[in-house]
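The complex appears here minus one protein chain, its other protein chains still in place.
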Amino acid sequence: MAHTAHAESQLSDPELDRLYADFDHAHLNPLWTQLDSLMPGTPSPRAVPFVWKWSTLYPLAQRAGDLVPVGRGGERRAIALANPGLGGAPYLTPTLWAAIQYLGPKETAPEHRHSQNAFRFVVEGDGVWTVVNGDPVAMRRGDLLLTPGWAFHGHHNETDQPMAWLDGLDIPLVHYTDTGFFEFGADGVTDESTPDISRSERLWAHPGLRPLVGLDTRTSSPMAAYRWEHTDAALREQLALEDEGFSATTEPGHAAVRYTNPTTGGDVLPTIRAEFHRLRAGASTRARRDVGSAAYQVFDGSGEFHLGDTTYSVGKGDLIVVPSWVEWSIHADDELDLFTFSDAPVVERLGFHRTITRQGA
Amino acid sequence: MAHTAHAESQLSDPELDRLYADFDHAHLNPLWTQLDSLMPGTPSPRAVPFVWKWSTLYPLAQRAGDLVPVGRGGERRAIALANPGLGGAPYLTPTLWAAIQYLGPKETAPEHRHSQNAFRFVVEGDGVWTVVNGDPVAMRRGDLLLTPGWAFHGHHNETDQPMAWLDGLDIPLVHYTDTGFFEFGADGVTDESTPDISRSERLWAHPGLRPLVGLDTRTSSPMAAYRWEHTDAALREQLALEDEGFSATTEPGHAAVRYTNPTTGGDVLPTIRAEFHRLRAGASTRARRDVGSAAYQVFDGSGEFHLGDTTYSVGKGDLIVVPSWVEWSIHADDELDLFTFSDAPVVERLGFHRTITRQGA
Amino acid sequence: MAHTAHAESQLSDPELDRLYADFDHAHLNPLWTQLDSLMPGTPSPRAVPFVWKWSTLYPLAQRAGDLVPVGRGGERRAIALANPGLGGAPYLTPTLWAAIQYLGPKETAPEHRHSQNAFRFVVEGDGVWTVVNGDPVAMRRGDLLLTPGWAFHGHHNETDQPMAWLDGLDIPLVHYTDTGFFEFGADGVTDESTPDISRSERLWAHPGLRPLVGLDTRTSSPMAAYRWEHTDAALREQLALEDEGFSATTEPGHAAVRYTNPTTGGDVLPTIRAEFHRLRAGASTRARRDVGSAAYQVFDGSGEFHLGDTTYSVGKGDLIVVPSWVEWSIHADDELDLFTFSDAPVVERLGFHRTITRQGA
Partner (left out) sequence: MAHTAHAESQLSDPELDRLYADFDHAHLNPLWTQLDSLMPGTPSPRAVPFVWKWSTLYPLAQRAGDLVPVGRGGERRAIALANPGLGGAPYLTPTLWAAIQYLGPKETAPEHRHSQNAFRFVVEGDGVWTVVNGDPVAMRRGDLLLTPGWAFHGHHNETDQPMAWLDGLDIPLVHYTDTGFFEFGADGVTDESTPDISRSERLWAHPGLRPLVGLDTRTSSPMAAYRWEHTDAALREQLALEDEGFSATTEPGHAAVRYTNPTTGGDVLPTIRAEFHRLRAGASTRARRDVGSAAYQVFDGSGEFHLGDTTYSVGKGDLIVVPSWVEWSIHADDELDLFTFSDAPVVERLGFHRTITRQGA
């Protein structure tokens, strides 16, 4: 949608020129000359739909592993996905940052903390523990790991193999809104033990149960890890229930779970939503548009993302970004497992959510 | 605490007598003659502390099983615990009703629904399925089963053994406040299948995960069952964490979980709180008083309840009632497992909660 | 609705007699013999619809004023409306208590506090100040005054005229649920000044504005008084807007406001809802039933209450009680102003609300 032209003819008026110069001098800026770009008819993101292939990402991460040390200062060997529409900024979307983080054999990323909320999702490998506020959290394929804002955290690889994973943070939003703090912590990790599951899970990861020591409401989930076996089981059951004739899937052949904060039932982080979706082979999602931006990582299987007018073939590890209000749909060639995250909590908490689903299709 | 005397001398005044008679005739009632009993200094429940022994309850339930049929009309072979202070009313406390329900081999309790919220807790046995809104829910030792208000439900015993369990409802509160509806349903149960776990669990009992088809907030938990293996694991982990030096237990040697509604993180039912507590052998709870009434059922082990000035020895299956503001504490002789439920959500939602814990002790 | 008969023939069985005797001895009570009364098909209140005439109430209050002193012990010269269905208990309904309180010239009702939430509504007169937590609150015709639970309060009449008003409290609910505390305060009032408006109003009674010193959420409204001029203006505007063709009234000719807690937008007290309704001359409300009990006081005008099958003519000062689920409607002969209060917050917070409105009519 475009705003109609306005008073263009006056632009050569010398008095008007003087006025605009005086505006400029006084640090003022007229609305009427820029309304179209400031307040477009529908969201008009500079961010564009894009797909990063795992086959590109992983080798580059490996090369970085050979060339760039991890340690205090740079802090993390994390390679951010820079949306081609955003002019080189290391941003996935205006609100979300995502990166491949790579930790070589026996390496340690030192502890720090920041206001920015973070998660990690593991598409392959294991052997790294992320230590969150002193609690060692094993990272394994299919797990979602949380590092809520202002929690100290470091990572250490206990194996002889490198490990890479997906990091997601709200860095662009925090940077843009000037709301972030950062603090260095220990140079190593504060607890080097390597338990199978974290203490947070031992306290919290029991379905429908809260420890009596944890009855307060928390801004972010107190569970440091959401394990693949639970996610997988939940999706499997939804599809089985559908087969048995019960309402359990989001759309035919489309199972989905949202990761939640057990103290509220809401999103795991105040700024980031995380979900996992499974499509049966041959299934498609209905085309829709949402306000707010999202990304997907293929966990398993292969299929197609339709983003605007373009179709992208995707496979394991590939990362797909869906900017605000871009029409999107997904088709599964074989059974397709997708991790997804978005800024939906921001959009919803601020009252800007809208969705339209294409009827028929 | 007692209010001081007032104007007693006037009670023989004939004019006053006439006034009181006229009040009576006009359906009026002076506050000043009854303030003490209407508004006592602290809660002064008519309900009394009491213990029902499983060794008494179960044989009586068995005899009822032999003599009283189950079926439409009486609806349930449920024998209510009648607090001795409540004048024969079938009430555990002013807000809570509890009963032993007994279902003989191959018997069926027909379907009905009511505004009253219900749970069942199984201290021994298995083989019965409760069918909640068409979803068959296996009942096994240690499980908490929910029947939120207005859900259709019936029970059927598929075995050659009888089974008994604890029912808890908010019948007295609903009766007192005139808020209840009741409706008959099918004469049998609407789904006679006998799955290991219910469809509600297949959708919901995955730690920290919500199905995308269930993103709305619910008054009551959508999980029909909370299984013993999860409860037991959560308590075991709390005690293990305590052994490892971490903060996880409510008091030293006292592990506890609250059953919650995963859509809110709050109580499973709007009027009833349910928790499970485990005390190590030799552990004691600090003496405290709470506004609101509660009950305990010993699931395993033995110990003592101190209720006001009296000490009760308790063992497996025994049921203990703690009226409002009665001082209580628990001592475990050997490891003591306790299921407990209370009207705390009512007290808290209406703003009447208070607790005092005895210091020192 | 009636439950069908069950196993009546067995009642003469001697074994069954022994079982029932053993139940009794063990403080047990079978459900199947009493289900009908415990869990009726629809709310079946013992409380009945009733109207107390102001022409009866006020003279009796005057006589009490002559005969009964006010002071420590009896605390208040309050004459409670005893619902004829409740067996002489001084209860308006199972949850609500209401009384005419009468204070003679220069009399003082001493300070105390209690968990019970209270309001006062003034149908005529002025000259009394209620002092709430040290804040003197003038009482005048049409005003709603609040005394939230645990606020100290006393009343003093500064004039040479007696004054009477309506008191409403949640005494029966608090008594039934054993949740109340009571404490004596000063023998007089702690602030004898007689300002036109209270300090709480000076801080809070500005539309849409909160003082920065009051940004926390409160269980009860921080406004001690809701003044008639505001209520009247709000109702007048609704009817004027209706005249101008805009949607503003609840039903044609029926204006209504709810008194709210400005820190939440919710009810003024956690257990009591208060509203004011105005019907144009000739207007009627649609017949409806609600779960929960309510009462009305005619502030001005005259009309009819249809309660179940009975019609009551009412005029200024008359008090009408509507028990749970009784069908009710109101007709205004001339413009009819009604103050009303109910236990709706209790019913709603506990998830028991239902309403049906008769279609057509």
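Order of writing sets the labels: A, B and C. Residues in every chain begin at 1.
One rule holds for everything that comes next: a contact is a pair of C-beta atoms (placed from the backbone, for glycine too) under 8 Å apart; a residue touches a chain by one contact, two chains touch by 3 or more.
Keep in mind that this is a model prediction, so the values were computed, not measured.
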Subject >> Neighbouring displayed chains - absent chain, whole complex >> reply: A, C
Original post:
In the complete assembly, which of A:His114, A:His206 or A:Arg280 touches the absent chain?
Top reply: A:His114
**OP:** Sort through C:Ala256, C:Val298, C:Ala332 or C:Val347 and give me the one touching the missing partner chain.
**Re:** C:Ala256
Original post:
Which one touches the absent chain: A:Asn83, A:Thr108 or A:Thr130?
Top reply: A:Asn83
Subject >> Given C:Ser115, C:Thr130 or C:Thr231, the one touching the chain that is not displayed >> reply: C:Thr231
**OP:** Identify the residue among A:Phe50, A:Tyr226 or A:Phe339 that touches the chain left out of the display.
**Re:** A:Phe50
Original post:
Considering the entire assembly, which residues of subunit A contact the chain that has been omitted?
Top reply: 1, 3-7, 10, 13, 15-16, 19, 22-23, 26-35, 38-45, 47, 50, 52, 56-57, 60, 63-64, 67-69, 71-84, 88-90, 94-95, 99, 114-117, 149, 171, 173-183, 219-220, 270-271, 291-293, 323-325, 343, 345-347, 349-352, 354
**OP:** Determine and list the subunit C residues touching the chain excluded from the picture.
**Re:** 199, 201-213, 215, 217, 221, 223, 226, 230-231, 233-234, 237-238, 240-241, 246-250, 256-265, 268, 275
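The rule we apply is simple: only the chains that are shown with their structure count from here on.
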**OP:** State, to the nearest whole Å, the distance from the C-alpha centre of subunit A to the C-alpha centre of subunit B.
**Re:** 43
Subject >> Whole-Å gap separating subunit B and subunit C, where each centre is the average of the chain's CA atoms >> reply: 30
Subject >> Shared-contact residues (touching 2 or more other chains) in subunit A >> reply: none
